[in-house]
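Complex shown without one protein chain; remaining protein chains in place.
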Amino acid sequence: MTQRPNLRDLERLKRHFHIMHRIRAFEEEAERANRDGRVGGAVHLSIGQEAVAAGVCSNLRREDPIVSNHRGHGHTIAKGAEPRAMMAELMGRAAGTCGGKGGSMHIADFKVGMLGANGVVAAGIPIAVGAAQALRLRGADAVVACFFGDGAVNRGPFLEGLNWARIYDLPVLFVCEDNGFASTTRTKSVTGGPGPGPRAESLGIPAHEVDGNDVARIDELAGELVARLRNGKGPQFLWAKTYRLKGHTAADPARYREAAEVEARWQDDPIARLRALLIELGVAAGELDALARAARGEIEDAVAFAQSAPFAPAEAAFGDVQDVGAPQP
Amino acid sequence: MTQRPNLRDLERLKRHFHIMHRIRAFEEEAERANRDGRVGGAVHLSIGQEAVAAGVCSNLRREDPIVSNHRGHGHTIAKGAEPRAMMAELMGRAAGTCGGKGGSMHIADFKVGMLGANGVVAAGIPIAVGAAQALRLRGADAVVACFFGDGAVNRGPFLEGLNWARIYDLPVLFVCEDNGFASTTRTKSVTGGPGPGPRAESLGIPAHEVDGNDVARIDELAGELVARLRNGKGPQFLWAKTYRLKGHTAADPARYREAAEVEARWQDDPIARLRALLIELGVAAGELDALARAARGEIEDAVAFAQSAPFAPAEAAFGDVQDVGAPQP
Amino acid sequence: MNTISYLEASTLALRQEMERDPLVWALGEDLGRGGVFGQYGDLQRRFGPARICDTPISESTIMGAAVGAAMMGTRPVVEMRFSDFALCAVDELVNQAAKARFMFGGQAKVPLVARLPIGMWRSSAAQHSQSLESWWTHIPGLVVVAPSTPADNHALLRAAIRCDDPVVYHEHKDLWGLKGEVDERAEPARLGEARILRPGNDVTVVTWSKTVHVALEAAALAGSPSLEVIDLRTLWPWDRATVFGSAQRTGRLLVAHEAVRVGGFGGEIAAEAAEQLGVKVRRLGAPRIPIAYAKPMEDQARITAAAIAAAARLLLG
Partner (left out) sequence: MNTISYLEASTLALRQEMERDPLVWALGEDLGRGGVFGQYGDLQRRFGPARICDTPISESTIMGAAVGAAMMGTRPVVEMRFSDFALCAVDELVNQAAKARFMFGGQAKVPLVARLPIGMWRSSAAQHSQSLESWWTHIPGLVVVAPSTPADNHALLRAAIRCDDPVVYHEHKDLWGLKGEVDERAEPARLGEARILRPGNDVTVVTWSKTVHVALEAAALAGSPSLEVIDLRTLWPWDRATVFGSAQRTGRLLVAHEAVRVGGFGGEIAAEAAEQLGVKVRRLGAPRIPIAYAKPMEDQARITAAAIAAAARLLLG
C-alpha cells in the first residue's frame, strides 16, 4: 500500500503526476513509432518505473549530473529535458538532443545535466563516479545520481565503481531500479546472495530499500539521501523495487512470463497509485485528468515537431568525431 | 597467539614444516638469483605467507585444481610440483614446467593440478570457476582452490566470479591472502567497507576469517571447507590475514613502510611459529633442523639442476602457439 | 539439403556438435530463451541448463570461465551477444585465452569458440554496430572466422567447435535471416580456406562476411569491370594461396570490408600482396567515424556495390 506521504506539499505530488504522465506518454509514442518504423533500433521502455525517475530527479538541481543506462527516457524527462528535442533524437533528426547520432539508447542532454544513456550495461557507474570526482576538483558542490538496473549488479564495474565512490567519499546517489528482469532472464536466478542493497553495504555504502512504485516515498527518501550527499556524508545507495510492465524492448513480446503476472503488476502501476493518493488527499479528478491531458499534449506536440524536423545532412556523420586527425567526408 | 591445533596428527604438522621450509628456501634462492640476473623479470615472493599455501593445499587431492596469482611459487610447491622443474622455469630452461615460456609469473604445473599463476590481478578467479564448471560437466567430483590477494577484491572479476560460483553452486574454495599490500599501496586505503569477507558474504558465499600465519588453524579450517565443497554445499571463502615480509617484487626495497613494522611482523613468521608449536608438542629441535636442512637441500639441488639445464632452442618460441595458422620460424 | 537461414544453420551446427561430443557446451546471457537473436533456439530444452548455460551479465567471467573450462578439457561456446560487449572481456580473450597454451608451455590448450556478432544491422548506433575482426588477427594464438552464408555458418561453426585453438567467430547481424541451402551431413569446413564465389578477369575482390554479398552485387552491376570475388571466410589463417593465385591472374587486388578502413584487415592483405606480388592494390572500408543512429548518417559507414565497382575501375586505371 502506498504509505501516507510525510508530505512536503501537494503541489510537489502533482508535479510528479505531471512528469510521470509525460514519461508514460513519451514512451507510448516511442513504442508506437518504433513499431511502425518512425523510430529505429532498440527502444527500452520504462513504463511502470516512472516513479523512480520522478522521485529521484525532483531532488536534484539542474547542475547535478545524472548518468543513465539503456532505459533512459524517464530519467531524461524527469531531469528536465525538452520532449521535442528528445523525440527528435529518437527520430534521428538534426534537432535531436544528440543531433540524431545517438537515438534512444544514447539519449543525453548535457544542458540539464543528463550525461547520457548507455548501450553497455553498468558502464555508466564508473562514468558517474568520475563525474563526481571532477566536480569536486572544480570546486562545485553538485551531487551525481547514477541509475542502473538489477542486471548491472552482476558486472564488475558495479563493485569497482561503488568501492571508488566510497574510498573517495564522493557525493553519488546510486539508484538501482530493480525491475526483476535482465532482458529475458529473471535477475534473481543469476544473482547470488541477498541482492543489490547488501552488496552496496559490503562496499561500505549505506543502502536503502524502497517501494519503487511509490513516488511519494521515493521522493522523500531521495531527498534525505541527497541532503546527506550535500552534507559530505559520502555515497548512498537506493534500492528501488519495481517492475518492468513492458518487454525488454518495444519489440519484445516477453513470452517468458505469464500474462497473469503482468496483469497483477499493472494493479500496482505507479501512476494509478499516485492518482489514487491524490484523490484521497482531496484533489479533484478533473484537475488530475487535465494534468494528464496536458502531458499527453506536450508529447503529441513533440512527435509532430520531430516528424517534421529535418534530418542532419549525411556528412554530419563526419562531425563530432575528434579535433586532431578528424575524418574527411 | 598460535591456537592449540585441534590436531589431526603431528606428522601432518611436520609435513607442513617441511613444505613451508621448502617454499622459503625456494624463494630465497629465487630472490638471490633474480638479484644477480640468473632469474629475470619480476619475481614476487610469498615469504611470510607460506602457511596459507601449505594449510590449504594439504587438503587437496592431486586432481583438485588450483589457480594462482602472480605470487604463485608457494601454491605450486604446496600442490606438489617438483622444485627442479620449477627452478628450471624461473631460469628459463627447457626443463622448466612451462619450457621456459612463462617464468615466475606464469608458473604452472598441470600434472599436479596447478593451472597457472597469472600476470593479471584477479584474472584467475573467472578461470577457477570455469574449471569447476568443466569438472562438473565431466562428472568429476574434484574441487577447485583459487588464490588471490587483498588487492584483487577491488577488481570486477572478484564480484563476477564469486557470484558465478554461488549461482551455479560450484565447489570452489576462494582463498584471499590478505597481506596488507597491493604493490606499494596499503590495501585498506583503497578498499571500501569491511573488507573481503563481508564482500563474499554479500554474494552469498560463507566467509571464514583466519590467522594466515597459523598453519595448523588454516589446515583445520580448510579441511572443513573442502569437506563442505565435496559434500555439494557450494563455494566457500577463506580470508587469511597475513603479511608480506618482503617487497612487492624481489627488486622492491619497500621504502613505503617502516623497518620497525616489518621487524615486528617477522616476530610472527609462520615458520617460526610452527617451529615453536612443534617444540611445545614435544618434537626435538634436532628433528626440525633436519627437516629444514632437507628442504634447503632439495632447493639447492633444484638450483644446481636448473643452472646446468639447457635453454630451449630459440625456435621453440614458435611452438605451443596454435594448431591452425601456426606461425613459421 | 534444406533451405534454412544463416541463424538456423548456426543452431543446427551447435546442436550437431553437442550431440556428437558431450563436452561441447555454450554459455551466455538469455541462452535459455534462445539467445538475443534466437540463435540458440530450443537447445536448452534439448540439452539442459548445464550445457546451455544462462549466465548473469558478466562478460569478463563468461569469457574467463570459458578459458578455465577449456583448459580443463571441455569445449565452451561463448556467446557475447554483440561484438561490442566483448570489449568487456578483452583481458580474458587476449591475455588469457590466446596466451595460456603458450605461457604454460603447451600444458593445456584452450578450445573455446567466442561468438562475436558484428556489423551494422539497423539503426543500432555506435555501441551495437562495430566490426573489430582485424583486432583479433593481430593476436597470436587466435583463429578468426567470419562466415557469409548459411552453409558456411554451419560448416565453419562446426569446424570452430572442433578446433583446439581459441576461435573468434563473427556472425553478421544483418545476415541472420539470409536463407540458403545447407547440407546437414556435410563435413565441417577446413579453417583457413577461402572460396572463389565468382570468377572474373579484371580485378580480384577479397572480402568476407556481409560485404561478400555487396561485392557480388557490384560484380553484377552493369558496366562493372569483371570481378573475381573471393570470400575469405577465415581471416586467420587467411588463404594466401587462393588470394595470391587470383591476384596474380588479374594483376589487381581490391580488399573490401565493412570495418573501418584505417587499421582494418584490408591493410594486411593489401600490404602483403603489394610486398610479395607487386600487384596493384586498393582498399575499401568504412571511414574513421563511429556509427551514427540516424539512417542518412549511418549510411555513410556502409560500403556499397557502387563503391566497390568504382574502386575496381580505379584499379583498372
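Every chain is named by a letter (A, B and C) in the order it is written, and numbering of its residues begins at 1.
In this section, contacts are C-beta pairs under 8 Å (C-beta built on N, C-alpha and C of every residue); 3 or more make two chains touch, one makes a residue touch a chain.
Treat the numbers as computed from the prediction; the structure is a model and nothing was measured.
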**OP:** List the shown chains that the missing chain touches in the full complex.
**Re:** A, B, C
Subject >> Absent-chain contact - pick from A:116, A:151 or A:234 >> reply: A:116
Subject >> Option touching the unshown chain, where A:41, A:74 or A:157 are the choices >> reply: A:157
Subject >> Sites on chain B contacted by the missing partner chain, in the whole complex >> reply: 40-42, 92-93, 96, 98, 100-103, 105-106, 118-122, 151-152, 154-156, 182-185, 189-191, 256, 311-318, 321, 327-329
Original post:
Tell me, which residues in chain A touch the chain that this view leaves out?
Top reply: 65, 67, 96-102, 106, 108-111, 115-116, 118-120, 123, 125-138, 156-157, 160-161, 163-164, 167-168, 319-325, 327
Original post:
Given the full complex, what residues of chain C touch the hidden partner chain?
Top reply: 84-85, 87-88, 90-91, 94-95, 98-99, 102-103, 125-127, 132, 134-135, 137-141, 236, 259-260, 262-268, 270-272, 274-275, 278, 280-283, 287-290, 292
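What we mean here is this: only the chains that are shown with their structure count from here on.
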Original post:
Which chain lies at the heart of the structure, taking centres as C-alpha averages?
Top reply: C
Subject >> Separation of chain B from chain C, taking each centre as the mean of its C-alpha atoms, in whole Å >> reply: 40
Subject >> Centre distance in Å when chain A and chain B are each reduced to the mean of their C-alpha atoms >> reply: 45
Subject >> Shared interface positions of chain B, touching two or more other chains >> reply: 156-157, 160, 163, 167
**OP:** Could you tell me which residues belong to chain C and also touch two or more other chains?
**Re:** 55-56, 58, 60
